[in-house]
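Removed: one protein chain of the complex. Kept in place: all other protein chains.
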Amino acid sequence: MKLCEFIRPTSLSEARDKLRELGPQGMALAGGTALHFLQDQTTRRAVDITRLGLSFIRKEGDFYVVGATTPLADIQRYRAPDWTLHEVCRRIATHQVRNISTIGGNICRVFPWADLPVVLLALDARMVVFSDKEEEIVSDEFFDGQPTQRFADGSLLTAVKVPLLRAHQGFGVVKVSRNSAAFSLVTMAVSLELDGEVIKTVRVAAGGAVPFPRRLPTVEAALVGREAKSEVFREAATKADSDVSWRGRESLSPDYVRQLAEVSLHDALERAVSFARARNA
Amino acid sequence: MNQYPMTVSFTLNGEKRTFATAPGENLLDLLRRSGLRGTKFGCGQGTCGACTVLLDGRAVNACLLFVGQVEGREVCTIESVGSFDKSSEIQQELIDGSAVQCGYCIPGIVMSATALMKAETKYDDEIVREYMDGNICRCTGYEKIWGALRRVLDRREASLAKVEGSGSKS
Partner (left out) sequence: MGNDPKNFKQVNHSVTKVDARQLALGKDSYVADFAPANALVVKMLWSPHPHARIVSLDVSEAEKMPGVKAVLWHGNVPRIAHCTAGQGFPEPSPYDTFMFDTKVRFVGDRVAAVAAESAEQAEAAVAAIKVEYELLKPVLSIDEAMAPDAPIIHDEPEAHVPIPIPYDPKTNLVARVACEAGDFEKGMKEADFAFDDTYETPYAQACPIEPYTSLAQLDSSGRIVITTSTQVPFHCRRIVARTLDVPVQKVRVIKPRIGGGFGCKQEVLLEDVVAMFALRTGRPVLWQFTREETFRTGRTRHPMRVRIRAGVKKDGTITALGMDCWNNTGAYGGHGLTVVSCSGSKVLPLYRCENIHFDGKVLYTNLPVGGAYRGFGATQAFFAMESTIEQMAEAIGMDPMEFRQKNHIKSGEGSPIFAALGEGKEGVPMTVGSNALAECIVKGAEEVGWKNRTDWRSKSGRYRRGIGMACLMQGSSIPHIDMGGAWIKINDDASFNLMFGATDIGTGADTVLAQIAAEELATTVDKIIVYASDTDLTPFDVGAYASSTTYLSGEAVRKAAAEAKRQLLASGAEMLNLPVETLHCEDSAVQNADGSKKVSYADIAAYTLYQKNQYQIFGTASHITEKSPPPFAAHFAEIEVDTWTGFIRVLNYISTIDCGTAINPALCEGQTEGGTLNGISYALTEEYIFRNGRMTNPSFADYHIYSMRDRPPIKAILVPSYEETGPFGAKSVSEICINGPAPVFANAIYNATGARIREFPFTPERVLNAIKAVKREA
């Protein structure tokens, strides 16, 4: 993709108007790091959205609210009780890339390797989208297909709202890659709620080795009401097959990736459970 | 056709500068053709760190940034960090610690380490690894670079702790 103009609006509505006016020629530019992956020869006009006051993290009611242009590095550095997003952000790309690329950029155009959508699906996050007014979209809906379509009319993501963890709730994410900065082979995220030793509710999401990040409902069904222990996790993980078909990654075969995904899912469940136990200890 | 139809203004190494540029130009190309060649090209894809500069104090890949993104902001390059008469502490440790082999990665390493020292006050190994994970060196195996960084950071952490310690007493 090539840029032929660089526009710097100073307010959200100005940015939206500009994008509306430009139509398919325009494009919201946050960190701009994704453009290097778009190898098409189209020419676009960039509308810089990093100067609209959308870079923040704050607690509001039952949510952590993360501004859409907050760089991943800020999310990684942020610390607060039961804050969970840093775990995955510290595993994305490199320090320099995390300093520029934003949470919005990571989720508004989902690349196959994108890690944040997986985590946001598991955490049941809400995306705040501004067109004429602000509207909240739940993660299941937001990631039901490539979100770019949603922004074709000049709408913008303004924030991501992550629900605070309830009592007895835990979260775990596992990203497997060949080295620290590499794209994900498999990313698995889990949030679950324990009732004693029994899993009361659970959300499981997968990314990396699947065409598009998604929940694993069959696995979730196999976990609810069961005891939170390793054998149960392994057994439930084998069910993932009925939710997704695993793709080969790099030189690794689909069959290997399936096994890796199952182990990663097991490990993410283990982490979520110990997270939940540690909080309630 | 004018190759550089637009201008961009930003603070470069402490000085306000305006450059003729094109919307698609990246900061690395702009810097190098403007005579600041200490910032290196290694991949142009944000994967090696040879082009690391500081943007408002944070380490970023100059090759990934469109010049328009730095408008009004502050860019620091390796040229601002040290001179023959006075190298920065990190540069001096890298030199003394035989951490410079081919040297191609070193300006980027210096910039990332500089950002780390500016941003943090505690430098445990995991934090250092996270700050330095975007600078690839193919020559050294990182042992000597790591040693040099540790020496600088340990000294700095100790002196920060001292300042803090004396502050709390008063």
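Letters A and B mark the chains in the order given here, with residues in each chain numbered from 1 onward.
The definition used in the following text is that contacts are C-beta pairs under 8 Å (C-beta built on N, C-alpha and C of every residue); 3 or more make two chains touch, one makes a residue touch a chain.
A quick note: this is a predicted structure, and the numbers were derived from the prediction, not measured.
Q: Taking the complete complex into account, tell me which visible chains touch the one left out.
A: Across all of the complex, the chain we cannot see touches A, B.
Q: Determine which one of B:Thr21, B:Thr47 or B:Gln69 touches the chain that has been left out.
A: B:Thr47
Q: Need a quick check: the contact residues on chain B for the chain that isn't drawn.
A: Those residues of chain B that touch the unshown chain are 1, 3, 32-33, 37-45, 47-48, 50, 77-79, 81-84, 87, 91, 94-107, 110, 128-130, 132-146.
Q: Provide the residue numbers of chain A that touch the chain removed from this figure.
A: Touch with the absent chain occurs at residues 94, 176, 178-183, 250-253, 256, 259-260, 263-264.
Methods note: only the chains that are shown with their structure count from here on.
Q: Centroid of chain A to centroid of chain B, CA atoms only: how many Å?
A: Chain centroid spacing, chain A to chain B, equals 29 Å.
Q: Residues of chain A touching chain B in their complex?
A: 2-6, 8, 29, 32-33, 36, 46, 48, 50, 73, 76, 90, 93-97, 99-100, 180-181
Q: List the residues on chain B that touch chain A in their complex, please.
A: My answer: residues 6, 23-24, 45-47, 49, 52, 55, 58-61, 64-69, 71, 112, 130-134.
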